[in-house]
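What you see is the complex with one protein chain gone and the rest in place.
Letters are used for the chains, namely A, B and C, taken in the order the chains are written, and counting of residues starts over at 1 for each.
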């Protein structure tokens, strides 16, 4: 990576060396199928179940409540579709927010086409769901509420506990997309009123292709992938056990370093936010400040210019950032999250997300603060909207 | 592995060292998200697209026709459910066979619950689908036929070309589960009348957690996993690019060694089949002989005893085998495949699958032929069914 | 799914395999269709089981439970033997994988049947044994099948 600066950790992270080391024996040596009745299978079963236990411990869950999937996206799809289909006789109404990840939103939209009704709760200018709005939106036929823990674009941390308590009181199931927060924020499912929770390893220095859905004991959910009897008959497909081992290792490391990491990264984050707002006129921070913001998320709107141009210039200097969610970067529409917090299309187009990670340093932040103002100046000089 | 003998390659294979080597840089070094607009993303996009092209070339397909999924199971689910849902206005009838993998059968059964009609074609005593039966089963409202290339339990290779021609003539889409055959048998989609085809890397010395669905240009299919715009908006979830790279490498190696490998392994297979039938009385071969059988598959029924006992004894000697599909080994019902070819429950319970692979040697086969008769004798002495 | 060492020991080195010629009681449980048949032979003297042998067609657990049940009953009175439950058989083996629990059912049932067979042959009063009709149990626990 040499002198490149990676500031797109919300899109994905590198596998940590310790994690890769833990995975390596499981490719060529311990490669069996855990469903098999022989030593090659048993040794893998042991590794899979030990990993499940580690992950459960990290989250305050029971091992049986952890189900492996291939991605956070699959976990979100499964939680929502699987629950909706298993419980549709109790009602066909689902509640979510307008700033969820597309894995949640597009699943909900598809369910609407299949006859479910979905309410998309608005958020305030910092991206918060108002618990009162949730309370009012719950109807007798509401079966499920899905609200993300932390937003992937603007870093807003939702009042999960409060929202979950409302759901519990009204006897509605509560799913939390914790893909951005797992490993970064503490999550204790022993105490949180949460029925399902998604997490994805590649966001916390684990491998891609592996994720998990926490499904609280007693929660009825149908499979979305049918086949062999893996995951207690609920999610078929040969276990990706090397990745499972890596996920457990990565989460364990993240949890053990969490406090220290959060402190360091919050300092860098605030340095970056303050620096940008100070050095570049006509900018605004998207999402809240302080401890209700993901410690590694910076998202600013830079008026009069379009985000991709900034990304390209940064990229030429070896700095990797994103404009809105990585998953929508190929799209032309401005981020649905930025529109939902009230930005105009024009301003939403000029957003820049810098998401920090373990290896980032103060020097790197300083370098960004040095080059970014010049890039912006350059692009603004070209903009018909900027009256310098 | 020392002196262990692995004869369960149909369940899964070890990652080849060359494959792991190809994957390694993509965990810690080239780790970006291919959806991102920066060099970390671009280098990964290149690797993913190059892998797609390699796989396409291996199969005689176009790169755009290769879609990555997380498992053969997901590919099968997607092909059947995705096609059924996208084309249900043309009809709601699906045809498959009674010896498909559970990934196909359970998906079909679920679709039946949702209103589709499914015909399960019978097979003959060697496991072949009769093309005449297919022709007769196709109705005006038939939209899809799904027949596996090679059976995972008894190795029967179906007359895919003939079956596909019937489908094409009747304008019905044709899906082929090639999870057991890809990399082992030649597959040329330029010439085969096939619209969709599933393959899974961990069956040909690639990593677990990655597979592909070939979707012929012009085939309408709906997603089963919604979210970001990956795979042209048809299959969401961050790309598991290290595994994708590994899959391409593994398939490329398998194809380049295919002829030589098939020859070697067929000899070992026949040596094993002949040896068992000769040395152990009251045994029968399940599936055909010759070139209509997977070159690496041996499946025998050993009368009067139950399969698990044999597996456990073999395992104690370091020999890994399976009794029916690995995916159903935890189940108590005898294999649906063995029942479908006409075996009684009792005989089906006593089946043993030995599936060979790259590293197996003649010496290993000899060792199996030495110990297996003793194990069988032992267990039969304990059996109330055996009148010695 | 994993067997305990004790299960593996009884599977690899089953005790009391065979038939008892002129057995005082014989119990058969299961059928080949389900994948397990157990045949249990007992020799009775003074209301005590003095010998027991078995023949079993079945999985590792079926063979191990057969083996241990023959050990458990030897020296026990008929009444004592009748109280040996499925749970006790499983526990004596250090537990069985959930998916295999039905095999311990089979062993106790075969034993109870052998005792009833003896009692009937000897015109002794028989308490109805309700549990003896287990086969291809509907409640196979598929959930736990890993």
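As a working rule, contacts are C-beta pairs under 8 Å (C-beta built on N, C-alpha and C of every residue); 3 or more make two chains touch, one makes a residue touch a chain.
All values reported here derive from a predicted model rather than from experimental measurement.
Q: Which of these, A:112, A:136, A:259 or A:346, touches the one chain of the complex that we don't see?
A: Checking the options A:112, A:136, A:259 or A:346, the one contacting the hidden chain is A:346.
Q: Among B:28, B:45, B:266 or B:344, which one touches the chain that has been omitted from the display?
A: B:45
Q: Among A:206, A:288 or A:334, which residue is in touch with the absent chain?
A: The missing chain is touched by A:334.
Q: May I ask which residue of B:5, B:19 or B:37 touches the chain that does not appear here?
A: B:37
Q: Need a quick check: the contact residues on chain A for the chain that isn't drawn.
A: Its contact residues with the unshown chain are 304-306, 308-309, 312-313, 316, 330-332, 334, 344-346, 349, 381-385.
Just so we're on the same page, only the chains that are shown with their structure count from here on.
Q: Can you work out the whole-Å distance between the CA centroids of chain A and chain C?
A: Roughly 53 Å separates the two chain centres.
Q: Based only on mean CA positions, could you tell me how far chain A sits from chain B in angstrom?
A: 34
Q: So which stretches of chain B touch two or more other chains?
A: 308, 312, 330-331, in rising order.
Q: Using the touch definition from the top, which residues of chain C touch two or more other chains?
A: If we look for residues of chain C contacting two or more partner chains, we find 1, 142, 145-146.
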